[in-house]
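This report refers to the structure that appears directly beneath it.
Here the complex is missing a single protein chain, while all its other protein chains stay put.
We just call them A, B and C in the order they show up, numbering each chain from 1.
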Amino acid sequence: MQLTFDADVEAFRAEFVDFLDKNLPRESEATQRSRSSADIPPWARHWQRVQFDAGWLLPGNPPEYGGRNATLLEQYVHQMELSRRRLSASFNPQGLGIIAASLLSFGTAAQKRDWAVPILRAEITAALGMSEPGAGSDLASLRTRAQRDGEDFVVNGQKIWTSGAHDADVILTFVRTDPDAPKHRGISVLLIPTDTPGVTRRPFGTLLSPNDLDFNEVFLDDVRVPAANLVGDLNQGWAVANGSLGHERTLLWMSFAERLEDLTDDVQPTSALERDRFATLAMDAQALRLLGSEALARAARGEADTPSLSALKLLGSESVQTATEWALEAAGADALAHPARTAPESPFHHDSYGAGWFSRYAHSFAGTIAGGTSEIQRDIIAGRVLGLPRG
Amino acid sequence: MQLTFDADVEAFRAEFVDFLDKNLPRESEATQRSRSSADIPPWARHWQRVQFDAGWLLPGNPPEYGGRNATLLEQYVHQMELSRRRLSASFNPQGLGIIAASLLSFGTAAQKRDWAVPILRAEITAALGMSEPGAGSDLASLRTRAQRDGEDFVVNGQKIWTSGAHDADVILTFVRTDPDAPKHRGISVLLIPTDTPGVTRRPFGTLLSPNDLDFNEVFLDDVRVPAANLVGDLNQGWAVANGSLGHERTLLWMSFAERLEDLTDDVQPTSALERDRFATLAMDAQALRLLGSEALARAARGEADTPSLSALKLLGSESVQTATEWALEAAGADALAHPARTAPESPFHHDSYGAGWFSRYAHSFAGTIAGGTSEIQRDIIAGRVLGLPRG
Amino acid sequence: MLFEFDSDQRLLRDTARDVLAKECPPALVRDVAENGADPGPLWRTIGELGWTGLTDPAEMVELGIVLEELGRAVDPTPFLATSTQFTPLAPDAALAGRPAAAVLAGITARRDGEGWVLSGTASGVLDGDRAALLAVVTDAGVFVVPASAAAVTRTPVFDPVLHVAEVSLTEVRVSGSDRGVADPGPAREIALTGLALTMVGACQRIFDLALDHARTRRQFGVPIGSFQAVRHKAADMHVALVRARALAYFAALTIAENDPRRRLAAAMAKAAAGECQSLVFRHGFQLFGAMGFTWENDVQFALKRAKAGALMLGTAAEHRSMIAEEFHAAHL
Partner (left out) sequence: MLFEFDSDQRLLRDTARDVLAKECPPALVRDVAENGADPGPLWRTIGELGWTGLTDPAEMVELGIVLEELGRAVDPTPFLATSTQFTPLAPDAALAGRPAAAVLAGITARRDGEGWVLSGTASGVLDGDRAALLAVVTDAGVFVVPASAAAVTRTPVFDPVLHVAEVSLTEVRVSGSDRGVADPGPAREIALTGLALTMVGACQRIFDLALDHARTRRQFGVPIGSFQAVRHKAADMHVALVRARALAYFAALTIAENDPRRRLAAAMAKAAAGECQSLVFRHGFQLFGAMGFTWENDVQFALKRAKAGALMLGTAAEHRSMIAEEFHAAHL
């Protein structure tokens, strides 16, 4: 056990801090906000490209893909420095973390060149087409079908919760290519440009506002997609899902740690009861960071232990929910106002800290629902960590 | 809705208060405590007989059985006056509430004379033999068997959790008399004097102390019981269980209301956090009393609604547990001492208020486990009150 | 104590529920939220039903019954402010059919000859932007002024159907005869109890929708309501609801009978409604899953009404603090 990282990791951190000090845009240049998770304002496109070119966008990548072949621990301190400053590497986070990452793992050379690099360089943005109505994110019951027809696939079906689709240039779409194969076999992945005929995107509002548009329904009616847009092998979509998407999930705890740390800054207790609650928040934040760093140490040794990450997700997401609810209550009638500032707006982060405690509390449910609900996490812990029998 | 009872009920209350003022023993006469729920000290035997003779022991009974044919609401104010003063009508509560009550409902004239009246007059004490090892209080899986042999039944089997058995003169025992009948059919009830050959009682300690003896294992080896001791009809034990025992359960909420009200007296908050918790306790106590009085009003109209009582049991038992845990924590290191006084000892109540917060907290688990665990209450509410489908 | 509705009260509840199912369906609430539709017709119906006439504190239980049902329907009218905030402060000034509001803090009164001069700014005034009359609480007593004398700005709040306003009075001259009750305490208890019952109604609506969802939505081939985790959450929501409802009607009853416990009981009502809201909001939202996060799902309106209620007139924690201090004094 050690409180600090080894010197080489700390040197890496110092180099990145220096880069940020020299290159981060001034706040006055960064006034335009993004309107969805696939909408990058011009200044942010430029800033993303600066990071790409310097090898700081995704340090774990090789230089030609915006990185510098950094180790896992180096990637971790990179992320910590970003979050400490409330910076997002990209305003199209799923483009970076899922779509480009999947292409770099499973795509052809042409796909990397034509799609991954433009996404990484913020020339285009991307969305993920996975969930379907009635099935949640349960890939096994996927119903959107793609049939081979000459050099194309013809896609029919419907996606939902497709974040940012209406602003995205391309959707990485999971489709069923073998309807007779059982459950998760027979699934493939296609890159579908959103301007393809037959693609209809309907963004819909959240409970916060009918104009708060990120979620989409995407209707796919006889959409012709060139076979060259197949990502990975035919009927091997499950592997793609478990690849970068699985990787994304192993890092999910980090986003909760960041939110908890943000909350320890943004919540100002003013009574004994609020201080009592604040202490719980501070302990949760610290515990999550500790448990996460333990998981990271395991991962750095190549020892993956996915079920144990469920405890981190559960702790993090539930704690964010509890803390934001407390903060909302503590703010009292002032928190009715909508939107209301709860923290200085961070122009460099895709989360909106200024949207009010009600909004921050409501958003906390994304944490306890998406990526496997808290109930599913508890089931995983009970069964796969503790070895209790299934019901 | 009305805040007070009608004048006749209030007059009844005043009469009882007058009786108490004139007849309750002085504390100096009541120093000897009972050691189990079937051990009545001499002074308490006398006091129980005074209540019996005056028709105040169980006011709902006819005069020959210690009552005055009181209405349900009159019985309720009688109980409230007892609990307000921390009085128990009897130190053999199951003798009164379950065994004598069952005999009065289902017994023969001879059983009423020879067993019920002596129990009510505190000449003898009684225990309830229902639970068995491995089955909890699930009557359907009862295994103790009684076979007819001439004028006797011959009983073999084992009971557990038989409160007070080692001090009781008689055990109202549930036995299987028809091994071929399904589940809860084929069960009968026998009065088994504890001095019958073949009856072995083994009291065992609670986690509080190996000398805290109320629970018993009762072994029944070829115990010969006269057929005259059969209570109710052969193979109709289920009706007996649902009779006075069922009635007892419908009044279970009252014991929790009393404990919560006791706690509002005994807990003294000294910090903002403790005051916050105290308020929850006070609200729970008040809410339970309100909900109980609503249930009582329904019952007085003859409208039984057993599933709805699960919410009362759940609220009451969980609240007692939460409040006693808070009280234990609030007492801090002082609460280590064992036993430690947490409230003035009430010489007239079978509960020991002086046993320390750890003990009061530990006892709270009897509330969340016995009479259907909190988990079972939640299942009942979900299924029978809310109509959710079974899993 | 006999804590049960009598037959008249049951009839009132059933009638209110039936009428509101027709006159204030989810579609109306959505239309108000999305298109600013006029809730005037519903307001007139409420008047015709005689609910605006429930102004005698002795009828607080009946008013409470109506408020619970209106809470369940996410009432878009100014009934709550009119009946539980304005009228108790100015019982003689109530105008049949005219919406009115109360300005509870922020205004000072200065003596000026025979009259008074009112000045100040109050924020968070419920329905302040659509009231005809304002009951203004000052240290010198309660004054009734026409809303036209005030500068009023509606505040955007997260409950899109709720009206909350900032109200400014600048040197508004009023006569001594406009001065009403001196002690706003009893009126505050009515306001707290009324808001608590509104919240109980909103929570009941969340719960109704969540139960429907649990019965119909299927996962892994079975209704999600058959999972023990969902069943137990539902049971806990039920207990929180019956607890909050009992304490709210108890407060109403103490007001109706002018019982000395009314101050404590009103604090308990508001605190319990807040706690109920916390649990029902959280479990209810979670149970809906992603569906609950959309503008298109009607549960949002009840969620927001319940949460807004929890934040107004003091949170549960604030009321609990008061309860602990007053409990022994009230000898409940």
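Going forward, a residue touches a chain if its C-beta (ideal position, glycine included) is under 8 Å from a C-beta of that chain, and two chains touch if they have at least 3 such contacts.
None of these values were measured; they are calculated from a predicted model.
Chemist: Kindly name the visible chains that come into contact with the excluded chain.
Modeler: Hidden chain, whole complex, touched shown chains: A, B, C.
Chemist: Can you say which of A:44, A:314 or A:370 touches the chain missing from this structure?
Modeler: Result: among the candidates, A:314 touches the missing chain.
Chemist: With respect to the chain omitted from the figure, which of A:50, A:272 or A:366 is a touching residue?
Modeler: Residue touching the absent chain, from the options given: A:272.
Chemist: Among A:291, A:327 or A:340, which residue is in contact with the omitted chain in the full complex?
Modeler: Within the whole complex, the residue contacting the unshown chain is A:291.
Chemist: From the list B:71, B:242 or B:373, which touches the chain that is not on show?
Modeler: Checking each option in B:71, B:242 or B:373, the one touching the absent chain turns out to be B:373.
Chemist: So one chain is hidden, and I want to know which residue out of B:73, B:295 or B:335 touches that hidden chain in the complete assembly.
Modeler: B:335
Chemist: Against the chain that's been left off, what residues of chain B make contact? List them.
Modeler: Residue positions of chain B that touch the missing chain: 136, 161, 204-210, 212, 215, 271, 273, 321, 325, 328-333, 335-339, 356, 358-359, 362, 365-366, 368-370, 373-375, 378, 391.
Chemist: In the full complex, which bits of chain C touch the chain not displayed? Write them out.
Modeler: 227-229, 232
Chemist: Which chain A residues would touch the chain omitted from the figure, given the whole complex?
Modeler: 1-5, 264, 269, 272, 275-276, 278-280, 282-284, 286-287, 289-291, 293-294, 297-298, 311, 314-315, 375, 377-379, 381-383, 385-391
Methods note: only the chains that are shown with their structure count from here on.
Chemist: Given the two chain pairs A-C and B-C, which is bridged by the higher number of C-beta pairs in contact?
Modeler: B-C
Chemist: Please list all residues of chain B that touch 2 or more other chains.
Modeler: 272, 276, 391 - these are the residues of chain B that touch more than one other chain.
Chemist: Return the residues of chain C touching two or more other chains; collapse runs of consecutive numbers into ranges.
Modeler: Residues 227-228, 230, 317, 321.
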